[in-house]
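Missing here: one protein chain of the complex. Every other protein chain is in place.
Here the chain labels run A, B and C in written order, and each chain numbers its own residues starting at 1.
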Amino acid sequence: MTAAVDDLRSAFGELTALHGWAPLQTPRSLLLALTGRVGAVASIVQWQPETGRDLVTPELRDELADCLVYLVALSDALGVDLVDDAVTRIRGAVEAATP
Amino acid sequence: MTAAVDDLRSAFGELTALHGWAPLQTPRSLLLALTGRVGAVASIVQWQPETGRDLVTPELRDELADCLVYLVALSDALGVDLVDDAVTRIRGAVEAATP
Amino acid sequence: MTAAVDDLRSAFGELTALHGWAPLQTPRSLLLALTGRVGAVASIVQWQPETGRDLVTPELRDELADCLVYLVALSDALGVDLVDDAVTRIRGAVEAATP
Partner (left out) sequence: MTAAVDDLRSAFGELTALHGWAPLQTPRSLLLALTGRVGAVASIVQWQPETGRDLVTPELRDELADCLVYLVALSDALGVDLVDDAVTRIRGAVEAATP
């Protein structure tokens, strides 16, 4: 599978509709949800000296996935084109750093 | 522009090579960087009663973009297929919730 | 100086009164402020392989101090006796772990 952020957006929209979650998904609530998932990733790796591919668990993958879900949902709620912005920003940094 | 996460991955790889940042980008360091950018988003909106599209500033867009940059870089460093995982996870939740 | 959390509480109450900040300091806003300061600490140390006493800067000390300010203010806003709760919790864990 080679999924795109648009597939995620559409699946999350379906899930939101099924549960009637739309009124809950204000930007601040989505930001707190993102904070929660980043915190969960931190909790999983906190006592590992360094984290490598061999230490990836299904739980860690779920939490990383949820980080993306809430980051995309937060950006959508703010009308921000997240992936385009990120690419533009990094390409600009590449240009600035290119001799 | 309709950028994809792969465009971001390739631009960030170029930036990393230009600066020689690869040795710095361990999973734990990338996770701290992600924590930092999520914290920066929180700082921007912290005293707003609620955050709407009209309150989006270039600074907020930059910080959201950086969240995505570091979340993708962290997942790549761990060998995790972030977007696929997220779509699979949400589609599973949709199926589970569908009567 | 050997300050106590009560000194902090009283100084922060004074600052809040001087600026008329009370209406802004809802639990969710204080939590976002705490998230922001923890993120700032993370940003400062993110590319250091490990952080020791020799790497402590005034900026890092300020951010740690602000973490405490907002954690205490959040707990106060929720009517939670933070220090008592923490001591009780850790003492309970000590008892449970004592053979």
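Points worth noting:
The rule we apply is simple: a residue touches a chain if its C-beta (ideal position, glycine included) is under 8 Å from a C-beta of that chain, and two chains touch if they have at least 3 such contacts.
Quick caveat, the model's predicted, so the values are computed rather than measured.
In the full complex, chain C touches the hidden chain at residues 1-5, 7-8, 11-12, 14-15, 18-19, 26-28, 31, 34-35, 38, 41-42, 45, 48, 50-53, 56, 60-62, 64-69, 71, 74-75, 78-80, 82-91, 93-94, 97-98.
Seen across the whole complex, the unshown chain contacts chain A at 24, 29, 32-33, 35-40, 42-43, 45-47.
Taking the complete complex into account, residues 28, 31-32, 35 of chain B touch the chain not shown.
Everything below uses one rule, namely that only the chains that are shown with their structure count from here on.
Chain geometry summary: the mean Cα position of chain A and that of chain B are 5 Å apart. Mean C-alpha position of chain B lies 26 Å from that of chain C.
Contact of a single residue of chain B with at least two other chains is seen at positions 35, 38, 42, 45.
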